[in-house]
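My questions all concern the structure below.
With one protein chain withheld, the remaining protein chains of the complex are depicted in position.
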Amino acid sequence: MSKTQKSNFITYGIVIAAYIILEVLMLTGNLSSHLKGLLVPMTYYAVIAVALNLCVGILGELSIGHCGFMCLGAFSSAFFSRATEQIIPTVPRFLMAFIIGIAVAALFGFLIGIPVLRLKGDYLAIVTLAFGEIIKNVINSFYIGIDSKGLHFTMKSAMDLNMEKDGDIIINGAMGITGTPHNANFTIGIVVLLISLFIVQNLVNSRDGRAIMAIRDNYIAAEATGINVTGYKMMAFTISAAIAGAAGVLFSHNITTLTASSQYFGYNASIMILVYVVLGGIGNIRGSVIAACILYMLPEMLRGLNTYRMLIYSIVLIIMMIVNWSPKVIAWRKKTFGGLNLISILTGKKKGVA
Amino acid sequence: MSFLTYLINGLSLGSIYAIIALGYTMVYGIAKMLNFAHGDFIMVGCYIIFSVSAALSGNSVVGIIVAIILCTLLGVTTEFVAYRPLRGAASPLAVLITAIGVSYLLENIALLIYGADIKSFTSVINWEGVSFAGGQLKIQGVTIVTILVSVVILIVLQLFINKTKQGQAMLAASEDKAAAALMGIDVNKTIALTFAIGSALAAVAGALLCSAYPSLSPYTGAMPGIKAFVAAVLGGIGSIPGAMIGGLVLGIVEILSKTYISSQLSDAIVFGILVIVLLVKPTGILGKKVQEKV
Partner (left out) sequence: MALLDVNNLSISFGGLRAVDNFNITIEKGELYGLIGPNGAGKTTVFNLLTGVYKPNEGIIRLDGDDITRKSTIEINHAGIARTFQNIRLFRNMSVIDNVKVGLAEKFKYSALEGMLHVGKYRKVEKEMDYEAMSLLKVFDLDGSRDVLAANLPYGKQRKLEIARAMATGPKLLLLDEPAAGMNPNETKELMDTIALVRREFDMTILLIEHDMKLVSGICEKLTVLNFGRVLCQGETKEVLSNPEVITAYLGE
């Protein structure tokens, strides 16, 4: 077994071990209902952290609109589940909801990627933010309902749907979707997380993954080496959006009322995910999963910490960036600690760069 | 007549965006970084005015002066502590992520001090404004003052850049830092000065923004900040007249689309413009093209 394979299995092992411990705690009644309610969100935040790390750490492009893709996955799958709740049995319906959520997020990832990936650095980041906000705002003005005459759609108001009496408004503008079936649970969340990890870690150790990282490290040399830069960027961005979409499916099937609010899908939420990725180690997939879980659970468990949570995160974020990236600090660290890298010791491996 | 009112409101909002965008564009032009926290400097400025005015029972002039001074200090300190160490980092994203961290930090400090509830901000301009056409067209005092202030700032900045030694040093540093350093320009000092000016402008923009839209929260600066960056990109990053034009266009588009299309979609339209501009003319209206050397 090679070193990278071993490292991958350690990651799966950590996730499975955490799952078993939490399940045992739950069965023995040692988990409060408050904590139980946090388990599914923990998994979808870990999933979207993996997605964002693929974009930031492996592809090397900063996205601050990834929650937009999560939003698309959430709404498309919830719409499907609500619309077919009476027609299709639960298991195939939820499976199809996943496929739809992932496919819609991937499709938009692809479409948005076409203009976005022509840009670089700061511009790219700000345009992902723009698209994230556009997605949120547009979904907020969607009204879709079903009645005996079929599907109605407008962007004006619920009244303008002109529905029959038997009509059912599925997406009600800024009020979103209510009554999506609660199909997500902790086990499904963990399975989705494991699949995302499997795909991303395998990708990194494949022909395509190497091409993507080559572009990150030096796109001019990558082109001269015959790598199709645009194609591989699109591929990585689309996969990343698709995984964020899967997180969205978990999100919408774990909540009674789904709204495209800034709290969950705005750029501030996207930045929160970025915090997970940076603190877990840019390019370090395992690190971002651990960081997402700890940083999500910790303040929820220690209520008193909640007020100071973001304050502490922001300070840690700034310090981490300076310690890891400042040329002067790096030189000083090399001089003082030799080849030893503090961060690589803390997180196991340090692979990528933004 | 109502269209004219909206247009003037748009011009006023656009002038505020323009003042913020000036800060963005100067910093980007010279330090080559997107100061994501710039919008939050506005919010800090507003809270300072709010607190000082309250302490002095309504004297907002002192509040504005204190806000300008403290925001200037904040800008210079932020640059020194958080951004300067990352100059020359292996990845350009390092400093951007740090700036996002600073933005979060400022918002959360404000949250701790003032809480999340929205404070009602008393306008710093006590002027009713003027009416035309027998009261059919009414222009508020704050609208007129905002437009005038932005014009004055634009003229002063242009003079500063073109006529003073420090201004010329800024131009030189924005063209080529290494060459500027060889010519005896202290690049670090020049960048610090740029941050000082940009942050002082943010305080001014804050006073005007909160006078026109008198609700203040820790997130007050975030959206206008991002939109002002859109304005700077639209006008061509690094260009001072460009920031002005970009700001005005954006303000007018926002107000008109809010009025005539949908208030829900107006932000989407503003961001849509950014996307289109970057695709059609990535350098903006007045920007220059730069290519990486192979």
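Order of writing sets the chain letters: A and B. Residues in each chain are counted from 1.
Everything below uses one rule, namely that a residue touches a chain if its C-beta (ideal position, glycine included) is under 8 Å from a C-beta of that chain, and two chains touch if they have at least 3 such contacts.
Since this is a predicted model, take the numbers as computed values, not measurements.
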Residue of A:V191, A:A221 or A:M301 touching the missing chain in the full complex: A:A221
Selected from A:M175, A:I199 or A:V329 as touching the chain missing from the view: A:I199
In chain A, positions touching the absent partner: 3, 198-199, 202-203, 205-211, 213-214, 216-218, 220-229, 235, 239, 283, 351-353
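Please note the rule applied: only the chains that are shown with their structure count from here on.
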Contacting residues of chain B [partner chain A, same complex]: 28, 33-34, 82, 85-98, 100-102, 104-105, 107-109, 111-112, 222, 226, 229-230, 233, 262, 264-265, 267-268, 271-272, 274-275, 278-279, 282, 292, 294
Partner chain B, residues of chain A touching it in the complex: 56, 60, 62, 64, 115, 118-119, 121-123, 125-127, 129-131, 133-134, 137-138, 140-141, 155, 173-174, 220, 267-268, 271, 274-275, 278, 307-308, 310-311, 313-315, 317-318, 321-322, 324-329, 353-354
